[in-house]
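Every protein chain of the complex appears in place save one, which is left out.
Per-chain numbering from 1; labels A, B and C assigned in written order.
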Amino acid sequence: MSTKKNFFSDNVTGAAPEILAALVAANAGDAVPYGGDPSTERLQARFGALFETEVEVFPVGTGTAANGLCTATVSAPYGAVYVSDSAHVHDNECGGAEFWSGGNARTIPVPGADGKMSAAKLAGMVDEALARPADVPPRAVSITQGTEASTVYTLSEVRAIAEVARARRLWVHMDGARLANAVARLASTPAEATWKSGVDILSFGATKNGSLAADAVVFFNRELAASMRYRRRRAGHHFSKMRFLSVQLEAYIANDLWLRNARHANLMAQRLRDGLAAIPGVSFRGPTEINFVLAAVPQPICDELVAEGYTFLRRGAPNAGVVRIVCSFDTTEKDVDELVATAKHYAGVNAQALPVR
Amino acid sequence: MSTKKNFFSDNVTGAAPEILAALVAANAGDAVPYGGDPSTERLQARFGALFETEVEVFPVGTGTAANGLCTATVSAPYGAVYVSDSAHVHDNECGGAEFWSGGNARTIPVPGADGKMSAAKLAGMVDEALARPADVPPRAVSITQGTEASTVYTLSEVRAIAEVARARRLWVHMDGARLANAVARLASTPAEATWKSGVDILSFGATKNGSLAADAVVFFNRELAASMRYRRRRAGHHFSKMRFLSVQLEAYIANDLWLRNARHANLMAQRLRDGLAAIPGVSFRGPTEINFVLAAVPQPICDELVAEGYTFLRRGAPNAGVVRIVCSFDTTEKDVDELVATAKHYAGVNAQALPVR
Amino acid sequence: MSTKKNFFSDNVTGAAPEILAALVAANAGDAVPYGGDPSTERLQARFGALFETEVEVFPVGTGTAANGLCTATVSAPYGAVYVSDSAHVHDNECGGAEFWSGGNARTIPVPGADGKMSAAKLAGMVDEALARPADVPPRAVSITQGTEASTVYTLSEVRAIAEVARARRLWVHMDGARLANAVARLASTPAEATWKSGVDILSFGATKNGSLAADAVVFFNRELAASMRYRRRRAGHHFSKMRFLSVQLEAYIANDLWLRNARHANLMAQRLRDGLAAIPGVSFRGPTEINFVLAAVPQPICDELVAEGYTFLRRGAPNAGVVRIVCSFDTTEKDVDELVATAKHYAGVNAQALPVR
Partner (left out) sequence: MSTKKNFFSDNVTGAAPEILAALVAANAGDAVPYGGDPSTERLQARFGALFETEVEVFPVGTGTAANGLCTATVSAPYGAVYVSDSAHVHDNECGGAEFWSGGNARTIPVPGADGKMSAAKLAGMVDEALARPADVPPRAVSITQGTEASTVYTLSEVRAIAEVARARRLWVHMDGARLANAVARLASTPAEATWKSGVDILSFGATKNGSLAADAVVFFNRELAASMRYRRRRAGHHFSKMRFLSVQLEAYIANDLWLRNARHANLMAQRLRDGLAAIPGVSFRGPTEINFVLAAVPQPICDELVAEGYTFLRRGAPNAGVVRIVCSFDTTEKDVDELVATAKHYAGVNAQALPVR
């Protein structure tokens, strides 16, 4: 195992210390199973306070489960969920929407730029579908916030999409696998970022930003929650020892841990970008608004970084040299600086020496 | 919260200390996500050694997920799974088999005694169904080992069911949510209890006997595993930080922890039964072969136990006085003796004093 | 092929002459596809008049499709449909409810006598299920009218079941594959037999009583119809040349054809029963309230009837001698009398001679 920091994804880390501590503390004594424990009961109020409105919160084991439960709910009894064309729910969950809905949902990608769907194109595609009685009827839109392209929808962009949806009686889901990073970037309140901008139901991510294995579905529109307890149970995400999920989520939002972690990861990505920008031949694919950098890095430099023990995702055609470098809550300035120095060394920038550990 | 030991179920406990320690140790450093980490890779060999044959192991978050994945697999492309009439997979998972299979599976309860299905009745029902072309075709049988009635199928009983299945080209699934308790009771090897007796695919339970939240699907018939990685992923049980499930399972089977825990829990249940047997008016519903007691306890005694802070499951019609009292890996002799003494006190047995904590 | 009348089922017949004539007449000229034709449009008003209330009617190809669409609709988003333990929808449609609902529905058989479910047992089972949060939640009840046992629920029996359902917020579906036979027997209005007794949604059968291949779903509760056009289309029951289904249904209910056909079939079954009753050793399994007779006929007589070219369904264990003999709209008195005379001949009744054709 390399001792280098792993930049492959934000799920390569362990849990944040505060969350691991909460888990260990929760281990003592017995608890009513299936969510009858005190921490799960507290969670409703904690999330209510966080979002400044009454909500229903359902802890689940993974973001894919959260997204599957949400898409099944908003597409019921049957219909299409419009997503951005890089959405995780569309091409990274093995057809989760179809599975969770029993074949009643279809995800339809909407083109856009920088990982965001265009509200105008959404409107056009939905209107066209509504005019075709033999096609899958539109039921919902799903916004990935922050996006798979390291960008963030502005509040007005979210509202514009939500307005398109409302006008056509579609539900609005937000896939917030990286919601913390987006809220940190927006400097908005969690409420503004979600229900105040028109979101009905949220996949609240925590795993990528500090939890061990816990995410949640949050209902702002509480009528939608009616079938949730059954759906979650049959899918095996109604954990018997639920307290172990709930305390992770509780610790995650306590004392702004989620935003502190996200701000830090975002900052490290910016630092990384600034460092790489000084290397001739490096260019960027879109902005770096959250915690990762998409960059075209000359192939030889890429190869040397890998040879030095660095790990990151290479995208697109083999040897295209486009990489995704992801920072996490536990990425340090030193981690970033070492990667940048190593790249510079192999790029021959200013006789930069290889960093020494 | 009562300070009394909770006898409601074996999922009221935290994790065993060895498992929590493994989890904490696993938190350091980065790891390849989605099962590319060393502990997940080791798991294949560890389970192979445990079962004395090459297997494929897939960690999942819950027993309901394990059962759902198994029933979907063995019923494909479509068909019926025969289960005992008290099977968890039938009436305690919100229709999980139907859900996981996309409506392609149906569970059909087979009558029996003491929580076990009768091989003869199974044969009769399957043959009848095979003769009806418009009914759901039989595809598999699912054996709950140990049962929901605190009993254990003998090896020859498992083999008899497996032979009925083989002769009719049905797959054999074992729901081993309490496999450890059953193997401990049988004093067989894990191999004898499973594939050597005809089992193709196993829900391997750990949560009820010491893990925090980790169970697994084990394929003895590895051809059946082909679609598993997709099925698990879309259902949100392909955890990104998979190492945290794998190390729990690794610690669970290391040094016979799983069997030591189970033997202890079984012993405590036997001690509990012996203690209760001395109380006039108490009778038992079937044998106590694993870690819980099903007993008819006079209503006033029940009520006093509850008033004293004890928790257990009351079954059947309100106030029928039939209770399920479950022991866990962490139930102590003192816990059991206190409960018995309290019951005796209120039963007026030998002027038994109330135990003092 | 035997020239004897076939008593196997009421689906061995061709179409009634009136219906075939309507089909032939409809063949001339072009028509707007997918139900935009005049006969489909007329159908709404025709059924509205028949049932004395505004309804929505959806022609489909088969009774299994009608039942599948209905169970999927009433179980949405997910839940259990309670049926009688001999219900076609439960054991004769290959798991249709699960299929049509995408794994969201389960059928649960309720015990009863003479093919009818008991309202009291229904209430008990539903209440028990409602108390178990991890079981499939009750959503609907499905009444087969007339039953698979040649009986008919009285109006008060239907109402009693509907009241149990209403009190627990369950929808009421009626599987009316033999509704005509039941209404003929009840001498009620179609309205009284259905929505006035609490039925929300109806599988309206025609195939067994005179159509070539056309049944329908009728919504009394029109809110339930919202998702129907999509559900029917994707299942391939939204026929492009819809007029050919609609004119069958139109002809079927015109001039009371459906009730005349059913009355005749019922009468023939009664005549058959009366005839068989005179044969020593023949006994009946329950009443004969609609168009078929369930009888225990001495095995030698059964065998001779088959040898003479008669066809009927033998039920239960091989050679148990229990047979189902079904009359149709086109069964003649001569057909019945010949069968009875043949049976009497082989039974040695009054030196009855074999009938001559």
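The rule we apply is simple: a contact is a pair of C-beta atoms (placed from the backbone, for glycine too) under 8 Å apart; a residue touches a chain by one contact, two chains touch by 3 or more.
Not measured: the values here are computed from a predicted model.
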item: Absent-chain contact - pick from B:Gly14, B:Gly61 or B:Gly102; value: B:Gly102
item: Hidden partner chain, touching residue among A:Glu18, A:Asp135 or A:Glu192; value: A:Asp135
item: Identified contact with the non-displayed chain, of B:His90, B:Lys116 or B:Arg231; value: B:Arg231
item: Which residue of C:Val12, C:Ala191 or C:Ala296 touches the chain not shown here; value: C:Val12
item: Contact residue for the chain not shown (choose from C:His237, C:Arg273, C:Arg324 or C:His345); value: C:His237
item: Where the unshown chain meets chain C, residue by residue; value: 1, 5-6, 8-9, 11-15, 20, 23-24, 26-33, 38, 60-68, 93-96, 99-100, 102-103, 207-208, 212-213, 230, 233-241, 244-245, 311
item: Interface with the undisplayed chain - residues on chain A; value: 78, 80, 91-95, 98-106, 132, 134-137
item: Residues of chain B in contact with the chain not shown; value: 76-79, 101-104, 133-134, 136-137, 227, 229-231, 233
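By definition in this document, only the chains that are shown with their structure count from here on.
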item: Innermost chain, taking as reference the mean of every protein Cα atom displayed; value: B
item: Centre-of-Cα separation between chain C and chain B, whole angstrom; value: 43
item: Inter-centroid spacing, chain C versus chain A (mean Cα positions, whole Å); value: 52
item: Where chain C touches two or more other chains at once, by residue number; value: 78, 101-104, 134, 136-137
